[in-house]
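A single protein chain has been removed from this complex, and every other one stays in its place.
Just so it is clear, A and B label the chains in written order, and each chain counts residues from 1 on its own.
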């Protein structure tokens, strides 16, 4: 996220920083952002979807981000953007303040031998920094977070309270990890012995998380058996997501809350998994695959496919199957009607048949 | 919960405190509660369901809570209640002891500047109390819990070990939060840029939790983008539940374990969601809606409806569809039989037809 610079900007300054044209008085002072219905006169708001345009006249917002095509219909201060939602996100980052944290290393933190801290690193109360761990410049490790031995965390990261990054894991730059998330727990691997007991396979790999990844709260990312479990650049993960050992998640993917991905499965770039989706182990989901909420993916998927259902199938097939199931009562009635009609035909022909058979007899007698 | 007062009560005292009639010797001493099959003679037990009445004679319990209608069938000390389970719950609260905790603030806790503590607040070892946080009278913050900056927690709350209540969130009175739960993590919100990268939308709202709410272990409740994520009075939430940003859960609702609710969805009062239910974002579930376990709710639901399935439909429809699916093998057979009968008819008519056609020829020749 963009580092916070000021608590107020003029409309003209915002237009310049955000790289978009504006309408109205450039001296208007903006001190934050807010939704149309609640924004005060010193706030910037936005219209992401033209169907909510009727809310604009009632909004008290000091300025509004809108698509250029709508500019002429609105006689008030505007920022013009082809992507109002994106421009709004960037504006909000300008005003956003990170949760406060002490400068330097808090006196109640435990810092082991051989820890390396970059410039302007902040480490909160009751934090654990294991031996040989390295924390990059300006990264914030909030109170009660845990960094294990030999962990490396890049620059400008936010490690929230109660995050556990276990021994040997590697975190890139500008990574955000939310509270309660565990990175580097053992993968789930056992070999059965002669008596059916489960013998642990030690998990000696690590987790690698690349730049610009964000991971939500109370997630679990297991370390690899060998090698690494790997979350690639720009991927954003919601809360309570489970990534098993040796999983690879490609760049710029989105994993919504409560997703679970089993061991050694690989996701391509720009994959989107809806909430509560499950993916079995040892398969591949191609680039830009999208899977609907609660689906269960049991086979590898070609790039670009949209899947849904448990077991998941392509959208079109799911809707066809679903429509067919809804059509079952009608099919039942159609069968019943056919049974009636066929019975009538049979009954009628039974009447005919004796005569016909008689005819046949006569014929054969001819 | 009722504060613990004594370690033993007589049957007569219990009857008075609980507001129910009793049978038997009022001087019988009761020192706790227990199930019928395991209760010792100094324990109170209960019969919540008449179908287990056969267990009563074998129970060693000193007294039993039963429905008044069953009283005459049982010649032993009783408490009579139209709601034995409720009366038992209240009795159990009388005997229940909270997990022990030091008086005052433990010396290993971190207490920032400007923290306000009400009378009889207890703060355990290694707790983090952020700057400007306020803790109401008699609230207990157990060891290793984390209270962020500017958080307010009401009176008589129980904040268990390893709870994370992040900056600015507001907790009412008599709220219980179990270990590992995160309140106030960032909502999951991103805008896509021109290159398909996900740009973070700062989450500047809070979480508000009203009086008498209980939240289980390892849940996640995200802060709002703007405004608040809101859990209303009396709602009880099980473990590993995910509530996204700007969700509102109405009063006295029940969310069973592993439920996930997506952003901005609103639940009414007395809603019940079974385990592992998923609810999409931006919809409304009316008062008293009940959803069966593992269901997926994709559309707004009228008050009072019972839903089940993924996608969830009304109970009746689900059972009808399900019955139809079970009927498929029979339908398949019916179709096969019809095909056979129709083929027979056709075959028979083929025999007829040449003659009939001959007849026609004759006729036309007539």
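Definition applied: a contact is a pair of C-beta atoms (placed from the backbone, for glycine too) under 8 Å apart; a residue touches a chain by one contact, two chains touch by 3 or more.
From a predicted model like this one, the values you see are computed outputs, not experimental measurements.
Enquirer: Looking beyond the chains shown, say which of B:144, B:229 or B:246 touches the absent one.
Expert: Counting the whole complex, the residue in contact with the absent chain is B:144.
Enquirer: Since one chain isn't shown, list which residues of chain A touch it in the complete complex.
Expert: Its contact residues with the unshown chain are 110, 126, 128, 130-131, 144, 146, 148-149, 162, 164, 166-167, 180-182, 185-186, 188, 190-194, 196-202, 204, 218-220, 222, 226-227, 240, 242, 244, 258, 260, 262, 276, 278, 280, 296, 310, 320-321, 324-325, 327-328, 331, 334-335, 338, 341-342, 345, 348-349, 352, 355.
Enquirer: What does the interface between chain B and the hidden chain look like in terms of residue numbers?
Expert: Residues 1, 32-35, 38, 83, 85-86, 88-90, 92-93, 95-96, 99-100, 106, 108, 124-126, 143-144, 160-162, 176, 178-180, 212, 214, 216-218, 234, 236, 238-240, 252, 254, 256-258, 270, 275-276, 293-294, 310, 325-326, 328-329, 331-332, 335, 338-339, 342, 345-346, 349, 352-353, 356, 359 of chain B touch the chain absent from view.
Definition applied: only the chains that are shown with their structure count from here on.
Enquirer: Which integer distance in Å separates the CA centroid of chain A from that of chain B?
Expert: Result: the chain centres lie 25 Å from each other.
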